[in-house]
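Missing here: one protein chain of the complex. Every other protein chain is in place.
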Amino acid sequence: MAKVLLFGPLRDLAGWRERNFDGVADLAGLMARLDPELALAVNGPGVQVAVDKAIVRGDASLGPRSEVAFLPPMSGG
Amino acid sequence: MAKVLLFGPLRDLAGWRERNFDGVADLAGLMARLDPELALAVNGPGVQVAVDKAIVRGDASLGPRSEVAFLPPMSGG
Amino acid sequence: MIRLQTESLDVGGLLNLFCQGRADIGGVVSFTGLARHEDGRVTGLELEAYPGFTETWIADLILRANHRFSLLDTLVIHRTGLIAQGEAIVFVACAARHRRQAFEGADFLMDHLKSQAPFWKKQHGPGGEHWIEPRSIDYQDLDRWKTSPSDATD
Partner (left out) sequence: MIRLQTESLDVGGLLNLFCQGRADIGGVVSFTGLARHEDGRVTGLELEAYPGFTETWIADLILRANHRFSLLDTLVIHRTGLIAQGEAIVFVACAARHRRQAFEGADFLMDHLKSQAPFWKKQHGPGGEHWIEPRSIDYQDLDRWKTSPSDATD
């Protein structure tokens, strides 16, 4: 089971902030389980992916308690 | 009569902060009345002269109530 | 020091605490970012962070700033949640021996916080709400720091 977190506009798009996905072994497998519109958005420009609070690029394997966060373009201050 | 004000190191050098000089018609006349050491110092590098709170360069005539200030190099903040 | 908080920022209190008892530093530069009303187009902001991730990211940024500008101390306090117009969103303070270092440190921190830090900002206004992304000028500001580190000595 992986916990997925959405931030910023991705959360509004999906209509949820946090959701658990069972039986996903890697990011590619997780992507395949997302709604098509959300899958497209998380692959969009400037969206970063963090697994267990570390940015990853490309695919990554997921453990049973992994936390996956999709981070759209950021703006603080 | 002109009132003369000294600031910073000039004041320490002269031993006074403010002094009145009678019968001076212009800056050149005032300079001639200063102690030689002070006259040398007020002509030194970076010393500015203000008459009635406005910086002057070269000679300037002085009225009976003029205020002459000798301003050595400045350092605030 | 880093803190994310939902409560209002007392920027003056933060500045006084930061300056207290420091006879070793010459200058403190602070930046206070306020929520503008944009001529009525903005009534408030909503700021979201990724708890645990955002603090770590800022801590790393502070280490880079401290090293690059020889800062003696650095403070970053950032609001999250709902922020009314006119309220402070962020307070940054940098202490250094010489003022140039403190100015550059605070400037560097703000440019990075503005376009790289893990925050998401939604604007509320009469015309509805929308998410804000950094503007091109924010990325240009950031690019200024890609040249060699400052060699200023004051």
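Before moving on, here are some points about what is shown:
Letters A, B and C mark the chains in the order given here, with residues in each chain numbered from 1 onward.
FYI, a contact is a pair of C-beta atoms (placed from the backbone, for glycine too) under 8 Å apart; a residue touches a chain by one contact, two chains touch by 3 or more.
Note that this is a predicted model, so its numbers are computed, not measured.
Note that the undisplayed chain, when the full complex is considered, contacts B, C.
The residue touching the chain not shown here, chosen from C:Ile2, C:Leu15 or C:Ile132, is C:Leu15.
In the full complex, chain C touches the hidden chain at residues 10-17, 19, 21-37, 85-86, 88, 97, 99-100, 102-103, 106-107, 110, 114, 135, 137-138, 140-141, 153-154. Mapped onto chain B, contacts with the missing chain fall at residues 5, 7-9, 12, 46, 50, 53, 69, 71-77.
Rule of thumb we're sticking to: only the chains that are shown with their structure count from here on.
Chain B and chain C have CA centres that are 48 Å apart.
A separation of 27 Å divides the Cα centre of chain A from that of chain C.
Shown for chain C are the residues in touch with two or more other chains, of which there are none.
Not a single residue position of chain A touches two or more of the other chains.
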